[in-house]
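Of the protein chains in this complex, all but one are displayed in their positions.
All chains are identified by letter, namely A, B, C, D and E, in their written order; residue positions are counted from 1 within each chain.
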Amino acid sequence: MKVLVIGAHPDDIEPQMGGTIAKFTNKGYEVLILQFTDTGGKDKDIRNRESFNSAEILGAQIKYLHYEQENFIFQRKLVQNLDEIISAFRPNEIYTCWEYDSHQDHQTVSKVVLAASRKNMANVYFFEPIIPGGITPYSFKANYFVDISNTIETKIKSIKAYKSQLEKFGEDWIHAVYGRAKLRGFEINVNYAEAFQIVKKIHGI
Amino acid sequence: MKVLVIGAHPDDIEPQMGGTIAKFTNKGYEVLILQFTDTGGKDKDIRNRESFNSAEILGAQIKYLHYEQENFIFQRKLVQNLDEIISAFRPNEIYTCWEYDSHQDHQTVSKVVLAASRKNMANVYFFEPIIPGGITPYSFKANYFVDISNTIETKIKSIKAYKSQLEKFGEDWIHAVYGRAKLRGFEINVNYAEAFQIVKKIHGI
Amino acid sequence: MKVLVIGAHPDDIEPQMGGTIAKFTNKGYEVLILQFTDTGGKDKDIRNRESFNSAEILGAQIKYLHYEQENFIFQRKLVQNLDEIISAFRPNEIYTCWEYDSHQDHQTVSKVVLAASRKNMANVYFFEPIIPGGITPYSFKANYFVDISNTIETKIKSIKAYKSQLEKFGEDWIHAVYGRAKLRGFEINVNYAEAFQIVKKIHGI
Amino acid sequence: MKVLVIGAHPDDIEPQMGGTIAKFTNKGYEVLILQFTDTGGKDKDIRNRESFNSAEILGAQIKYLHYEQENFIFQRKLVQNLDEIISAFRPNEIYTCWEYDSHQDHQTVSKVVLAASRKNMANVYFFEPIIPGGITPYSFKANYFVDISNTIETKIKSIKAYKSQLEKFGEDWIHAVYGRAKLRGFEINVNYAEAFQIVKKIHGI
Amino acid sequence: MKVLVIGAHPDDIEPQMGGTIAKFTNKGYEVLILQFTDTGGKDKDIRNRESFNSAEILGAQIKYLHYEQENFIFQRKLVQNLDEIISAFRPNEIYTCWEYDSHQDHQTVSKVVLAASRKNMANVYFFEPIIPGGITPYSFKANYFVDISNTIETKIKSIKAYKSQLEKFGEDWIHAVYGRAKLRGFEINVNYAEAFQIVKKIHGI
Partner (left out) sequence: MKVLVIGAHPDDIEPQMGGTIAKFTNKGYEVLILQFTDTGGKDKDIRNRESFNSAEILGAQIKYLHYEQENFIFQRKLVQNLDEIISAFRPNEIYTCWEYDSHQDHQTVSKVVLAASRKNMANVYFFEPIIPGGITPYSFKANYFVDISNTIETKIKSIKAYKSQLEKFGEDWIHAVYGRAKLRGFEINVNYAEAFQIVKKIHGI
């Protein structure tokens, strides 16, 4: 089983599906995290380094495409680039940002994934809105739930690997992540869970 | 694996997911078809008998709840009745009509299933709008696809078991079913497929 | 300021908006909780008594309409009954269940409120899906947030007043409530929050 | 051309599509207004008489089905009754209330029409939310526009034929109707228009 | 109270919320109108001058960002620019175009506002579709209503300050604006009103 997880910046992924990634790698799945941009700002190098530590904690590989944030808009070359990566990696499943996430780069990544996966050879999922994030006019429709009771601590560790961000957002970032996992867990009668929106699922994949 | 498929009348199910049922029973899954009403009209007995032949072709069990169509509205007693059946049968997956299907009884069954499955112990799916049926202001969102290339003929046989209905709707009924299966199949690069809307799916179930 | 909060059963309200009610009564608002049914089952009397204790903790009044759950469907007499209560109490704001909550009685209450408030003399809000509850094909759109950091403990106390339910759902019920409040709080940069969907708001009311 | 217009009570129709009806009858179309209930209250007889005057002004026929408002819920017998009327009248087009109108009876009529028109032999349209009415969580999607610049005065006359209602709602009722017609007119570059949501349209009908 | 109102071109704002702005400035609120582009065409200078007259009538400040319409697409630099303005002005409330307005620049402004307000420190609202404008597949969901009976004439004056546009669109432009205000007013039992969609509202802001 090969899983491709696609985000725009370092730390887009762990608070939303770190527990599922850890669960997958524990089972021996091959998980590749793809980041479209390096992010910007003065802590750019620090965050990138942190992302490698975080991926290691989760047992996943990580790869950067190094797009500039300044001109990061939904256009053909991004779709083609991702198309090639998908053709080479041949994932069974693709996870990415929700198309209505409040951050413009997350929206772009999501649109690119939808366009690039149009050959319908892999399952596609959106993970939950990225924490922290804005409130938009849209609502996320969770319809897929993964029990992460056994990997919640690994997930939290992978988030804490982003020391620069933890400093910025504070401990409440971690509490919000625990809160959501607890809420989602209670919905399916387990301790902690992560939730997703299924875009498409093909029986047998 | 135990699968509960829930409809309102005989022949609500086969044109929509006969291929998936045959695929499941071929794999050894236990499939129980539950019909809330006996349908009405003068061909009531005939259609009920046909439904047993059809279920046999698919390798499924069938059970009637014998509600009167005249007073078949969404209310507590239906939810409780289904709740008890679910508790006894303990299905892993439940399939039912789409909530916005044009027929009032299909809508009722769908609402009952959503309310009765609120303990979130089983996956829940809607099958496609029932053929033949009306055009409503809503659109079905297919996000789950099952390759039925190997069971399409069994499916067609199970539909043709409803001789009284085939006479009524004509051969075009069969052609429309083939047409949809072909279209859905092409979407996932196989010969024939059936499509569903995932209401909820829990990883590992 | 007069606030009417409308549910179907005891304990429909506190886990969703106990914090907001406590905040309102602390400010001197008059809050009336209206319950359409007495709920059923063998613990009916116990739950009703608990609901009075709970309301007292929140500083709210509570009133039962004693409808039978067995025949609790959306119909004229419910709308008329609520219409009269609204005319007498003259609330500035009305809060009720989300129309797509998984429980049939919650759906009915919500529909009755929407129909009975058609004179547009009060603001109307849906509180979040009731915990515990099912997963439906719909998603709640939170667009109104209330900081309950100062009343979270009163809220929890009001929930624990339902001893019979706490026993049934376990401590995880409380944890899920805390989890959601933490998540919602982080979204608006406070410690704990409750979220709502605004159906209509009239400036100056 | 035969047109069936379906409402729940007297005066459900004129403020929403009186101009279109007058336009149709001017062209020689046969328009039949169908009212499911007689409405209730002490002015029942007055309103019913007014509705005949109003229909006469519009050049339409009117027919009552005399259902009791008290038990007016979405159920089979209503669908069957309308089914028979449609089979007898054989309309090319059916117009009815929006399914999310704030009044429970309007919702019921709309659901009945959708279910009864499932043979797809006629075009089906919703007219705009009934004025006066409540604000609900839904929004009407106008996608069909009829220029009523030449029949606006006939429309207003047909509304004023409901003297009992005009007294109740006041002159502002008329102003709101003019206001909406002006707004809709400006959208399609004419003086006054009425807007509809197309549920289904079949080319050539 | 500080209010930021954001549009793409001169006259995007007055026909939609001129009455609310006048009401706010009458109460002593500080209202800043922000225009992303200067608009184009030969009447560009005239329209810009008119916009200052119009703002003065409403008691609001106005500020232009002078983006070129030719390359006005949703991208990072716009979000960052607005982010800085929001950080400097610190508005309690932000009003902007609806995301599905028919004009591409209105859509862009709306997306920029949603992305730039992701820190959730201000309430955010969409005003109604801009008149004149196109018919799109989407429908505006009004859920917030402001009584402008006392400021309707100021609003109309602020629109008429755009003499060049009034000449272009004709008196029917004014009539359509009155028509909508009358319709919205009747919905909340007042003479004239303006309606909005609440994107997010935080209690106490």
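Here is the rule we use: a contact is a pair of C-beta atoms (placed from the backbone, for glycine too) under 8 Å apart; a residue touches a chain by one contact, two chains touch by 3 or more.
All figures in this text were calculated on a predicted structure; none of them were measured in a lab.
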Contacts of the hidden chain among displayed chains: A, B, D, E
Hidden-chain contact residue, picked from the options A:32, A:65, A:85 or A:115: A:115
Touching residue (missing chain; options E:103, E:119, E:157 or E:203): E:103
Touch criterion as defined above, residue of E:121, E:135 or E:205 at the omitted chain: E:135
Positions on subunit D where the hidden chain makes contact: 119-121, 143-147, 187-189, 198-204
Positions on subunit A contacted by the hidden chain, ascending: 73-77, 79, 99, 111, 114-115, 117-120, 124, 126, 197, 199-200
Footprint left on subunit E by the chain that the document does not show: 69-73, 102-105, 133-137
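Keep this in mind: only the chains that are shown with their structure count from here on.
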Smallest count of steps, each to a touching chain, taking subunit C to subunit E: 1
A-C or B-C, whichever has more C-beta pairs in contact: A-C
Degree value of the rotation bringing subunit B onto subunit E, based on Cα positions, nearest 5: 180
Inter-centroid spacing, subunit E versus subunit D (mean Cα positions, whole Å): 34
Sites on subunit A at which at least two other chains make contact: 133, 135, 137, 143, 145, 187-188
Chain-level touch network, classified as line, ring, star, complete or other: other
Chains that touch, pairwise: A-B, A-C, A-E, B-C, B-D, C-D, C-E, D-E
